[in-house]
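Chains shown are a subset, placed as in the full complex.
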């Protein structure tokens, strides 16, 4: 299965939908990226809310339009609250997205993420090492949050994972691949400088989660999320002098980006 | 009761007091806004400290000049530590401020915030939906952290809440209203772009908390806090090209703002 390039018109269309619908996104994410994740969603016109108590998480994921589960700083209490939120989202028919940060390297989160695969995620977004580990195809786990593999090498794993879970799987890197196990879209853009800023991948997962609340073809919506982030990243790199100035430039670019830019 | 406009000379005077006294502020706030809250307080010359363990929180709130309670990412353990800190602050005669984030929409925090109303807060700062919910005057709760009501529509609720609790209540929005149930001050300024940056409201609550440690009329001090933040916000919007560049510009503006600017 050769991947197709995402059509720019499709990305533009998805971005317009995103801004119009302004999805309310319940983010259960790690301690390191909370602020950046919220600011990325706000810049794109979505409404983020971080609710973490077990009872409240279950209550809120039924109200929100989409749920993000990111296991970067997992604890036993958070795992419990995440399960409750996922159950509630599933009951309410709200899509949820998994970001399996550093899965493979650490036992507790690896077991937890594999358990979650049975709970019908709408989407999964990870780097190559994470997707390989989640699909059970990595020889050894990575050392941490950085990938030691290329996205293309993880494409068969992503496709297998998509078929197994019925989720749209995005494996991101220099090129991003988004697959439902049958069709695969490739997204280019972005810049290596983005790997020198914490949370760009985690924030992308939040935008993927929000995009799963859009009407229309989910594969296209998720690929459009990758494309919007990559294009904003390229613009921000051009406007900045390092990873520090990249951050405000990236949020400004996300805020300014419109359908015409993307198309 | 028609609100009066805050006198700019009063705001200038309060800002000078704030910088001179440099209040030590014990912030028990949510996970998403910790860094921004600390940086806002530091830019204004205050000393923030985030202490969350139950025993330490009780110990520290007696040492600090003021305490902030923000329920954005409430958990059972944090609720316990917050109660201990409030008790200790009350015993030591230190003022504490409540930010009832997303109250109304979620049961656990709604019950908790209503319980706290009996514990003599010095100030309460929320958006219109939150103040309406806290006063028991909203037909339905909001969907999350964003308000679905205008500040002016919540003014009667704010006034009732102030009379009930003896706290100064600030309901903030396009115009901010600050009331003690008898007098009401209106504060203008700010910019809608501030709603596209996470934590501007939460950080305002921290500045309100710090301002409750100032000598003099508390209603004026709290309104001055709203005014300083709004004026810094207006300046920062003028100096920025989106929500990303707003953040450093806002902190710079807070740092540079002096009595003459405000007057």
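Letters are used for the chains, namely A and B, taken in the order the chains are written, and counting of residues starts over at 1 for each.
Definition applied: a residue touches a chain if its C-beta (ideal position, glycine included) is under 8 Å from a C-beta of that chain, and two chains touch if they have at least 3 such contacts.
Worth saying up front: this structure is predicted, and the values here are computed from it rather than measured.
Taking the whole complex of the structure file rather than the 2 chains in place, the copy count of the single sequence reaches 3.
By our rule, only the chains that are shown with their structure count from here on.
If you average the CA atoms of chain A and of chain B, the two centres end up 33 Å from each other.
Put simply, chain B touches chain A in their complex at residues 30-33, 35-36, 72-76, 102, 105-109, 143-146, 195-199, 240-248. Residues 24, 31, 34-35, 38-39, 42-43, 47-53, 55-56, 59-60, 63-64, 77, 247-256 of chain A touch chain B in their complex.
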